[in-house]
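With one protein chain held back, the other chains of the complex are shown just where they sit.
Then we have chain A:
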Amino acid sequence: MIKAILVFNNHGKPRLSKFYQYFNEDMQQQIIKETFQLVSKREDNVCNFLEGGSLIGGSDYKLIYRHYATLYFVFCVDSSESELGILDLIQVFVETLDKCFENVCELDLIFHADAVHHILAELVMGGMVLQTNMTDILARIEEQNKLVKQEAGISAAPARAVSAVKSMNIPQQIKDIKLPDLPQAIKDLKF
């Protein structure tokens, strides 16, 4: 069984959290924080398995994670899951996201958190792996999106237009994003 699926960025900001066992919100945040601290201090060339998260699970549970560019994908699983299998599942998940968002990046996950949830729901259901075949998954997602479009129909057009207009200034906002103060970063580099 999968106990939780977490996606957060390199700074520990949650981008997706799915718990298959109930924790209240404070606890969830703590778990995300702890998991981030555990995972982020590991270098990229060490193994992708981690034991000893004290908040989630016990000795039977493992954290299996992958690090893609700016995002960590962490699965907390128990011993009935195959470690390498889950690693593959993460890969399937990310590739599916990539297909759905056409070159997925962190921004897609930020602005379409709900869509990511819907995609995940086609892979994992209630903590159990539902489907691992990417073509099947994509087909299901496509059909559901079609359904949503149908329902929206003509009445949604104005709303879409408005949100399109609102989204227009995204490039401007990207420019506005504060960059980390580079001098400091450079100072930290040691040769």
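Definition applied: a contact is a pair of C-beta atoms (placed from the backbone, for glycine too) under 8 Å apart; a residue touches a chain by one contact, two chains touch by 3 or more; residues count from 1.
Just so it is clear, contacts and distances are computed from a predicted model.
The protein name that UniProt records for the chain not on display, among "Cap binding protein", "mannose-1-phosphate guanylyltransferase", "Checkpoint protein" or "AP-3 complex subunit delta", is "AP-3 complex subunit delta". Residue positions on chain A in contact with the hidden chain: 1, 9-12, 14, 16-18, 20, 22-30, 34, 36-38, 40-52, 54-55, 66-71, 80, 82-85, 87-88, 91-92, 94-95, 98, 103-107, 110-111, 113-114, 117-118, 121, 125-134, 136, 140, 143-144, 147-148, 151-152, 155-156, 158-159, 162-163, 166-167, 173-174, 177, 179-180, 184-185, 188, in rising order.
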